[in-house]
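All protein chains but one are shown in place.
On to chain A.
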């Protein structure tokens, strides 16, 4: 019997004529590991919330949801709480208490379990998730990855039979994401839980799920095994193709003329299978060794002149308090006009601190930051991780006018700036919206508009791709390329290796407060074994100098 069954589920918010969910019928069986995916606004989160009846959004709902054969409206609240677990997107906001052990006990206390039982279950889960290390620490001292694992553990103690997760890793770095998914896989495979997860970044999750439900405009466009759905997405040519795992996308490039006739099961989803396919392709088509090496960039031509320097950091040392250790040690580098400079590195190596120094928010105790283009600090613009903290007013229009006013600029500058760049063409339609109501990508674009009003020459970005779907990332890349085309220098701190590889001119690796290497992406990523892009992993020792899917395409179709 199905654990969860939805029958002709249709839902719309009041005051909004458009249906968010449209005639959704799904059968989900015990032990299924299901990925819900689709472009932003396709209704995947809404569907997921309806499955956890208690937090279903308010609006007009028709159709039925059955949980273990019983209509979900008739299931007692108590079993809805314990049987169906829900993990939210933002690791911070869903935490209620201030200590991990309290947080884990929270659900069990509400369910009214005897204290001994709570003690046993919390202990059991804490050791399963490796939470003992920070069991009694203050929660605000934990990393995002630790918080999200804690949230999962706080659900698992209630021993649910179904686990629903709404983009749980969109705020995490790649290492924490990998850890989270491996524990999720363990829960599904070893404990037999039914898992339904929403994601828009499919790279890591796609290979480990059993079924994929692909949604478009509130409808289920495909619900099948990952290979079949992958083929369907590829053949339809939708934007979702960019979100598929890299090995799949490389395969698509190689077989693009005849993929419609391919057996879906031969589509590779992980690096191992991707390598096998690539090797086979190279051998079968007898591609000569000269076509396996992407010609290296001409380093001489990339050499920049000193007078093109935009920003120059000279021997920067920084610590937050006199008695605390150095966060940044002897950091020296320069960025140039018309360049995207990416700073990569794990959590807590000082990347964000470095940005705060460059933007002038913090001062180094030794060393200097020189902006060689102008001497005005306002020419350096800073886009924080959450662009929402850039907006002060209730509507975009008021906000922009306020910015112009505070900086003694004429109001007409808003229109001028909008007209100056193509990618701002659609922004006026959002002028009356509240900034907080916009999607992540839209918010970011508005934030860019704010920055551009100040006409900066250097833009600093902190994790600009965090929480963005594939489509918004593409928009971001367009914006960055246009800006650098106008001579602006962009410095970004990121965990997103694929994005950095595709779009930066140079990458720097930070480790332990120091910059340990700076190089062009090609050499940076093809020299790394683990800290590198998926394309580089797939093509290593088969092709050379290929770090993005585009590189592979160029090489194979000269």
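As a working rule, a contact is a pair of C-beta atoms (placed from the backbone, for glycine too) under 8 Å apart; a residue touches a chain by one contact, two chains touch by 3 or more; residues count from 1.
By definition in this document, contacts and distances are computed from a predicted model.
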item	value
Among "Protocatechuate 3,4-dioxygenase subunit alpha", "Carbohydrate ABC transporter membrane protein 2, CUT1 family", "Energy-coupling factor transport system permease protein" or "Exonuclease SbcC", UniProt-listed name of the chain not shown	"Energy-coupling factor transport system permease protein"
Residue of A:2, A:27, A:388 or A:455 touching the missing chain in the full complex	A:388
Hidden partner chain, touching residue among A:20, A:34, A:113 or A:491	A:113
Of A:26, A:42, A:126 or A:139, the one touching the omitted chain in the full complex	A:139
Absent-chain contact - pick from A:42, A:158, A:215 or A:349	A:158
Contact partner of the left-out chain, one of A:201, A:356 or A:533	A:356
Chain A residues touching the omitted chain (full complex)	52, 54-55, 77-78, 81-82, 86, 88, 90, 92-99, 101-102, 105-115, 118-119, 122, 138-140, 154-155, 158, 356, 359-361, 378, 380-382, 384, 386, 388-392, 402-403, 406-407, 436, 450, 454
